[in-house]
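A protein chain is absent from this complex, but the other protein chains hold their places.
Coming up: chain A.
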Amino acid sequence: MRRRPGIGGLQTAAAARDQYRLLGENVAKIRTDLMKEQLATFRSQLEDFARKHKNDIRKNPAFRSQFHEMCAKVGVDPLASNKGFWAELLGIGDFYYEIGVQIVEICLAMRAQNGGLINLQELCSLLRQKRKGLREAVSEDDCLRAISKLKVLGSGFEVISVGKKKLVRSVPTELNKDHNEIIELAQAQGFVTVDELERRLSWTSGRAIDALETLLEEGFAMIDDGHRDGRRRYWFPCVSSISSLGGNDA
């Protein structure tokens, strides 16, 4: 095209741009058609897979976790949305979202006792009790995945590692390093005393008391002043699984 001056030139330029745009759209359309086709193929392959192995996924936790790992490697997230093919054809979404809802309920029910921190094993066993009617086994890995999905909703659902155990936090309070160390120490006997903290961790008494008071305020710790030696013990329900003691009069 020759550039012509004046209105004519502008009009030609505009027409040229339009033509390019149409061409670009066509190219894009071809690509989207290709994508649609690929998607359809993928979907049918997934359907085949689902037909043969849907039961395996539901019944076998090891296979499930392997499946998740492979998805993660490839870069897809089967639990991202209920609309995805994965959820639709494998039914894997409902399984995890249901677990999520049940975990929230359990954490809420136990909050009065443990302030919002619960041992992962305790959570899993309570979850299994709740699901006794259904015949699908739930592994710890499943719980962890469900919780990691719940994290996006705010409200602080998170799994933290303290020492050898994993704790599930369901309140937005953050625990700093001092708190973590106290809870780790408490795993041995279920409680700590101020002396123990000063001795084992070489803290000043001010630091120990400060940290313990915060944990007390948030509801993670309980005070026990009834011992003969008169020293105050701070019990942590999240690591000592008091609920499993049942009718034990300690």
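Assume contacts are C-beta pairs under 8 Å (C-beta built on N, C-alpha and C of every residue); 3 or more make two chains touch, one makes a residue touch a chain; residues count from 1.
Simple rule for what comes next: contacts and distances are computed from a predicted model.
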Chain left out of the displayed complex - its UniProt protein name, from "Golgi pH regulator", "Vacuolar protein-sorting-associated protein 36", "Bardet-Biedl syndrome 10 protein" or "BPL/LPL catalytic domain-containing protein": "Vacuolar protein-sorting-associated protein 36"
Chain not shown: contacting residue from A:67, A:220 or A:235: A:67
Selected from A:15, A:39, A:109 or A:134 as touching the chain missing from the view: A:39
Absent chain, residues of chain A that touch it: 28, 31-32, 34-36, 38-39, 41-43, 45-46, 48-49, 52-53, 56, 60, 62-63, 66-67, 70-71, 73-87, 93-94, 96-98, 100-101, 104-105, 149-157, 172, 217
